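Every protein chain of the complex appears in place save one, which is left out.
Chain lettering (A, B and C) follows the sequence in which the chains are written, and residue indices restart at 1 in each chain.
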Amino acid sequence: MDDRIEVAILGATGSVGQRFVQLLAGHPWFRVAELVGSERSAGKPYLEACDWRISSAPPQEVRSLTVKHYEEPLRSTIVFSALPGGLAGPIEESLAAEGKRVFTNARDHRMDPDVPLMIPEVNAEHAAAIERQRHERGWRNGFIVANPNCSTIHLVLALKPILDSFGIQQGIVTTLQASSGAGYPGVPSLDLIDNVIPYIGGEEEKIEQESRKILGRWVDGRFEEAPIVLSAHCNRVPVRDGHMETVSLKLGQTAAPADIARVLADFRARPQELELPTAPRRPVVVLDQPDRPQPVLDRDAEDGMASVVGRIRTCPVFDVRFVVLGHNTIRGAAGASVLNAELLLREGWLD
Amino acid sequence: MDDRIEVAILGATGSVGQRFVQLLAGHPWFRVAELVGSERSAGKPYLEACDWRISSAPPQEVRSLTVKHYEEPLRSTIVFSALPGGLAGPIEESLAAEGKRVFTNARDHRMDPDVPLMIPEVNAEHAAAIERQRHERGWRNGFIVANPNCSTIHLVLALKPILDSFGIQQGIVTTLQASSGAGYPGVPSLDLIDNVIPYIGGEEEKIEQESRKILGRWVDGRFEEAPIVLSAHCNRVPVRDGHMETVSLKLGQTAAPADIARVLADFRARPQELELPTAPRRPVVVLDQPDRPQPVLDRDAEDGMASVVGRIRTCPVFDVRFVVLGHNTIRGAAGASVLNAELLLREGWLD
Amino acid sequence: MDDRIEVAILGATGSVGQRFVQLLAGHPWFRVAELVGSERSAGKPYLEACDWRISSAPPQEVRSLTVKHYEEPLRSTIVFSALPGGLAGPIEESLAAEGKRVFTNARDHRMDPDVPLMIPEVNAEHAAAIERQRHERGWRNGFIVANPNCSTIHLVLALKPILDSFGIQQGIVTTLQASSGAGYPGVPSLDLIDNVIPYIGGEEEKIEQESRKILGRWVDGRFEEAPIVLSAHCNRVPVRDGHMETVSLKLGQTAAPADIARVLADFRARPQELELPTAPRRPVVVLDQPDRPQPVLDRDAEDGMASVVGRIRTCPVFDVRFVVLGHNTIRGAAGASVLNAELLLREGWLD
Partner (left out) sequence: MDDRIEVAILGATGSVGQRFVQLLAGHPWFRVAELVGSERSAGKPYLEACDWRISSAPPQEVRSLTVKHYEEPLRSTIVFSALPGGLAGPIEESLAAEGKRVFTNARDHRMDPDVPLMIPEVNAEHAAAIERQRHERGWRNGFIVANPNCSTIHLVLALKPILDSFGIQQGIVTTLQASSGAGYPGVPSLDLIDNVIPYIGGEEEKIEQESRKILGRWVDGRFEEAPIVLSAHCNRVPVRDGHMETVSLKLGQTAAPADIARVLADFRARPQELELPTAPRRPVVVLDQPDRPQPVLDRDAEDGMASVVGRIRTCPVFDVRFVVLGHNTIRGAAGASVLNAELLLREGWLD
């Protein structure tokens, strides 16, 4: 008998939706009970509705699930949302109003003043904003918890231990982002054969703004942004999965590269203490080879749930510089939401 | 009758050597008279010695030239060097000692205190160092003039007009560099299929150091470095040709993006005044589409001799940020040397 | 004063349309007078309407041309059509009915029993079908002449000289086709990073059927197909431009690889005799290096108008096997139509 908690996945046939399905199939606490899609998919078995693009075929246990339409009622109280930005906002709100606990990867509510933008290793205490959310919006049990943008998550995981130990004043970041970040069909192949694109709409603003909220504090019932100024340059490169970022930081106090490496490698937080099922053993993996991390070799470190840092060295302009890499659709999207749900379950928010 | 000046190309069968051949075939002032290679190539006709990789076949006029060995004497007094770093140094010196005017793309002599590291649009006046070179080294007519590293050239072409108008204090640069920068065979395909490499040996130091020399002044018989601090992060991406760089700059005085765009687009210098054959009409091309420049579309602007700048915008950390792209084996290597030779010819240094 | 003949280009903003613009800008006989597009483009200057993707920017002379809508009347009597299949058919017919001479790259009318499917080097005499076309359809001056599918053209250019000298009974062909064959946005990048796709809808049938028509004869007022049986396997590979095809042929009589190489290299036909402006000097270029042709090196041979053949060797199953490569949007599309127009102009069909 399967006594796992039933969960629903919104946007289940898209790129991030497929990752949710992959990560939740066989999950020890959650069972994929409902897959929700658009008109094009609804009413069909998942195997047929979905152009599965992660491996040869979707997990056995979800193949014959009939895809539901967004307007059909859901019985699951935990809902993961892989809906596209814009569409996500109102659907997620009305689900929360109905009492659903919505864990969303969509951008729509990320910067709302009462929505936790959560990375469990970084700001687990932001869950407190759920109280205000419920109070102000009149939601009894439901809530919305968002995870950050894919490139923001990996940047912030690398910034957090440095911030805590040495302070961070400014940072300049350049991303080399994978094609899967744009979904499917996403970026045309003619844009990425013998080419890179120095632009991803809205991405630079997300990195610059979301980071300040995540690294900030929840005090007196409101978010106080961290006083860190970031500048991001975002690029698309011909890589399937794995966002890479070069980072130069001005710290609050000086720190040698070896000190930075140590605080990153030693970083552990709530998910590790609680041994959450999806939590990486090491949230930040530090490599010391001169030419690492690389997407194809390192994106799957800790099953895609780690941020991998390398090339930690002194910056002639600021204090320190390094490279961070992470899987953009696992820890950078679906895995981030799953970890949020695991944390809130263990901390009693889903009772 | 062909009364063009005979020139020799060292390392003529390699990647950069092939670009020299391509650019000098049909040149109005210079005629490719001698092609020089290693033991493996010497004695064979160029068509056979060279695995030509720019197009279907090398230019007609060089196909049957017999490749000479490095140790054979050369009759040309103008010598272009595409020799690999390390090998280049002593060969170039002994040629200069014999009276050859050596225009080199190799790194060996770039930072010598008496060798001009020249970009004609930027520091034509550094040619004066030739005097010291001849005097100190006891060379009568010969000299060595170097062009900078491929990514440095395009960066500096974009920095120069900004420096002159607004001053530059600091800059943080991340490069996305093409495979051809590593020559052939160069980077293994397994490193660049579904991957990028966050490391290019020695490249970051070159950008940081060469820029200061180039943008500095020749005063009182010595180079005075420009007081600009740069930090570079270098990456290899799956692109054939065209280095792209994201740049954030702290200026000496404030300037709106539109002002930056104007000084870049209006930039003209000696090569344009003299209408040198290889000089781009516009050394810096400014694009205003949000997703440009792109390697595959823009690397051939002005026949590969321009630096193409786009995405000029305010930097939240410094003052301004933008993207610069340029062809790494044309303006970034062979074309740079050819333009140096054209300038020095017109300015009387080759008499 | 410009006394070139005015021409119109339908579908001028798409992939093939851009190639038409590129090839016809500066054409000695034709002048691009009208650019025609969809609602989205109509009314705008071409520079603005078109996301030009061949180089940094469209040719100077067309940038400010205002794009017309399909329903606006055209003054040019020569019309090049880069319309997508399905949309093309009726528009081309009504233009022909108005008296326009339509040279189309679309598939819609290729297999019509009264439409020449023309490659000037192969079946120039099929132009005679225009008479029947005009007679049966009641068109006075107008007509439709189609060029074949991109992979068919290069295959047939290689087959024709072999057929004429040795006969061909059967052939098995596998294509490795470039991304640009699917237009823009076309194939998603996630389908072509670290991947190939063994399927191109409708392509295998086109190769198998069009070849028989092209290589057949126009006798007694109708097309008689060539009795050649072909089997095609079509694949999409991560290449920008240039379709490559492996070919095994059962001949009518035995022929050594050297004989095949000779008839291919010696092949010349009407366009070469007439020295048509777009005609390649050599319609088939034969290479003897063991690893050629390659897309990136050889697709631009003869300015993209040649088919490049290599690896001619004995086939253990049939008689001979080889590789053929050609530029799919130049000789394989826009250039094919332009050459058709040049031929028909010189042969008096446009009077």
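The rule we apply is simple: contacts are C-beta pairs under 8 Å (C-beta built on N, C-alpha and C of every residue); 3 or more make two chains touch, one makes a residue touch a chain.
Remember, predicted model here, so these are calculated numbers, not experimental data.
J.: Which of these, C:Pro238, C:Pro271 or C:Gly326, touches the one chain of the complex that we don't see?
T.: Among C:Pro238, C:Pro271 or C:Gly326, only C:Pro238 touches the chain that is not shown.
J.: From the listed residues C:Ser248, C:Ser307 or C:Asn340, report the one that touches the chain absent from this view.
T.: From the options C:Ser248, C:Ser307 or C:Asn340, the contact with the absent chain belongs to C:Ser248.
J.: Taking the full complex into account, find the residue in C:Ala97, C:Val196, C:Val219 or C:Ala256 that is in contact with the omitted chain.
T.: Going through C:Ala97, C:Val196, C:Val219 or C:Ala256 one by one, C:Val196 is the residue touching the chain not shown.
J.: Which residue numbers on chain A touch the omitted chain?
T.: 53, 55-56, 193-194, 240, 285, 287, 296-298, 300-301, 308
J.: Given the full complex, what residues of chain B touch the hidden partner chain?
T.: 53, 179-180, 184-194, 238-240
J.: List the residues of chain C that touch the chain left out of this view.
T.: 170-172, 174, 176, 191, 193-199, 201, 208, 229-231, 233, 235, 237-240, 244, 246, 248, 290-297, 310-311, 315-318, 321, 323, 325
Criterion: only the chains that are shown with their structure count from here on.
J.: Using each chain's Cα centroid, which is most distant from the centroid of chain A?
T.: Max centre-to-centre separation from chain A belongs to C.
J.: Have a look at where chain B meets chain C and say same if over half of the interface residue numbers show up on both copies, different if under half do.
T.: Both copies, chain B as well as chain C, present the same residues to each other, with over half of the numbers appearing on both sides.
J.: Taking each chain's centre as the mean of its CA atoms, how far is chain A from chain B in angstrom?
T.: Between these chains, centre-to-centre, one finds 42 Å.
J.: Measure off the straight-line distance from the CA centroid of chain A to the CA centroid of chain C, and report it in whole Å.
T.: Each chain reduced to its C-alpha mean, chain A and chain C end up 48 Å apart.
J.: Between chain B and chain C, what distance separates the C-alpha centroids? Give it in angstrom.
T.: Inter-chain centre distance comes to 40 Å.
J.: Which positions in chain A are in touch with at least two other chains?
T.: Chain A, residues with two or more chain partners: 191, 193-194, 238-240.
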